[in-house]
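Removed: one protein chain of the complex. Kept in place: all other protein chains.
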Amino acid sequence: MATATKSAAEKSSETTYRNKDAVNGEFVHVDAIDWQTMPEPFAHGGICWKLLHVSPELGAWTAYYKCPAGSYFSAHIHIGPGEYLLTKGKMEVRGGSAKGGETAYALGYGFEPSSARHDKTYFPIDSEFYMTFVGPLHWINEEDGSTVAITGWKELQDVWLQQTGQ
Amino acid sequence: MATATKSAAEKSSETTYRNKDAVNGEFVHVDAIDWQTMPEPFAHGGICWKLLHVSPELGAWTAYYKCPAGSYFSAHIHIGPGEYLLTKGKMEVRGGSAKGGETAYALGYGFEPSSARHDKTYFPIDSEFYMTFVGPLHWINEEDGSTVAITGWKELQDVWLQQTGQ
Amino acid sequence: MATATKSAAEKSSETTYRNKDAVNGEFVHVDAIDWQTMPEPFAHGGICWKLLHVSPELGAWTAYYKCPAGSYFSAHIHIGPGEYLLTKGKMEVRGGSAKGGETAYALGYGFEPSSARHDKTYFPIDSEFYMTFVGPLHWINEEDGSTVAITGWKELQDVWLQQTGQ
Partner (left out) sequence: MATATKSAAEKSSETTYRNKDAVNGEFVHVDAIDWQTMPEPFAHGGICWKLLHVSPELGAWTAYYKCPAGSYFSAHIHIGPGEYLLTKGKMEVRGGSAKGGETAYALGYGFEPSSARHDKTYFPIDSEFYMTFVGPLHWINEEDGSTVAITGWKELQDVWLQQTGQ
């Protein structure tokens, strides 16, 4: 029987599964964090970011972005839902309203559902936004939809720690 | 057998469980939404809100709050995790830093874990914040912790629809 | 400025917010865990349980239940969504199909949405089920809907640790 083959050590480790600490609260002053540059091929034109939070259990994460006039994100799919608050400027999603997409102005709120595909996301003027994500971003080649990279809380945390010299 | 007792109608309704539509994206210009007053006993001193989003499946919801100098929220427990961006002003959580709690300044980001208890949350100056919530708020009597109300996405949507005459 | 008032200690603690470990995998042989009795007023008639998992970040938890013939759960509301696999027996939800509710037979799968209210849930024959929950159960008085208790991952873990002498 399975139960008979279990060692004491295994049994002891199992009890920890149901003896977990509550998660701590967090607070950061956003201005106290230095901007880091979002690397190509994900972002173009000098987009900077601050990683504010990661939630390893659900794979959620939160970031703040500064997007100079003319900058843009490459094509990507939101694997899980995401919500943003555009705090400054203007964001053209799917070509902007002039091409059948959407043009968001600050102060704007958006919900992007699981599987939402965004081709080039363009910032015609200096813009900033805050966004909470569940799950990774799946970066794709706009032409054929093939995978460029999948960046989740862990990959982003690794980039952040490297960029900030931690 | 269970399968033998199932009627055709039951069988038909069951198959629809696996043919669901994707969730739509959303965008709202926050300034285009009128402020509504947060009622007592939850808020005091003229706190106003805008309900930006509800996610019935997970029980998540998103709102924007305007808190005049001297206003405060009553004691509550966050049943699930929540994240906020303090976009303006100053928020004193758990008495503020002068009393062992925390004083948040804009631009500030905070993560409140599942089961976080907040007694009076006070705004010493005009403040605004954006917050995403998973699950309801559990409003309690500060003295004995007894339940005043549990307000989740559904109750809040009902209040919002009533306040906005929909 | 907020940034000027931050001490080195604060800054150091903040960096840990974005330097988190991945969550560990878990495995338990269910038969190796002893049954514990679900206490009144939540359960009646000898319902036993095994707590299999808690997820403090999202407030999710997982349990396995053994329900003798004639046992039942008291009225409760699922604050977040839950999913169950009835592995043995028969479960009458909302009076069972004879009274307009639902009668589940093993092997049966069910999804209970956020805010689902279940009055007495009755087991006419010996039954067992496995269930994953997001968020707490809100136990209520069936007559007036008033709160009896709210039991989430933390309260349940505390009960479990006490029952198993940990």
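The first chain written gets the first letter, and so on, giving A, B and C; residue counts start at 1 in each chain.
By definition in this document, contacts are C-beta pairs under 8 Å (C-beta built on N, C-alpha and C of every residue); 3 or more make two chains touch, one makes a residue touch a chain.
This one's a predicted model, so the numbers in the text were calculated from it and none came from an experiment.
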Among A:Asp31, A:Glu57 or A:Asp119, residue touching the chain not depicted: A:Glu57
Listed residues A:Lys50, A:His76 or A:His138, member touching the removed chain: A:His138
Touch with the omitted chain, as defined above, among A:Gly45, A:Pro68, A:Gly96 or A:Pro113: A:Pro113
Missing-partner contacts on chain C, residue numbers: 22-31, 52-53, 55, 62, 64, 81, 83, 85, 87, 102, 104-105, 107-116, 130, 132
Residue ranges of chain A at the interface with the undisplayed chain: 2, 17, 56-59, 79-81, 105, 108, 111, 113-115, 134-136, 138, 147, 150, 152-154
On chain B, residues whose C-beta touches the chain left out of the figure: 1-3, 6, 11, 14-15, 17-23, 26-29, 31-32, 51-58, 154, 157, 160-161, 164, 166
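Everything that follows uses one rule, which is that only the chains that are shown with their structure count from here on.
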Type of chain A:chain C copy interface by residue overlap (half), same or different: same
Separation of chain B from chain C, taking each centre as the mean of its C-alpha atoms, in whole Å: 22
Where chain C touches two or more other chains, by residue: 2, 17, 56-58, 154
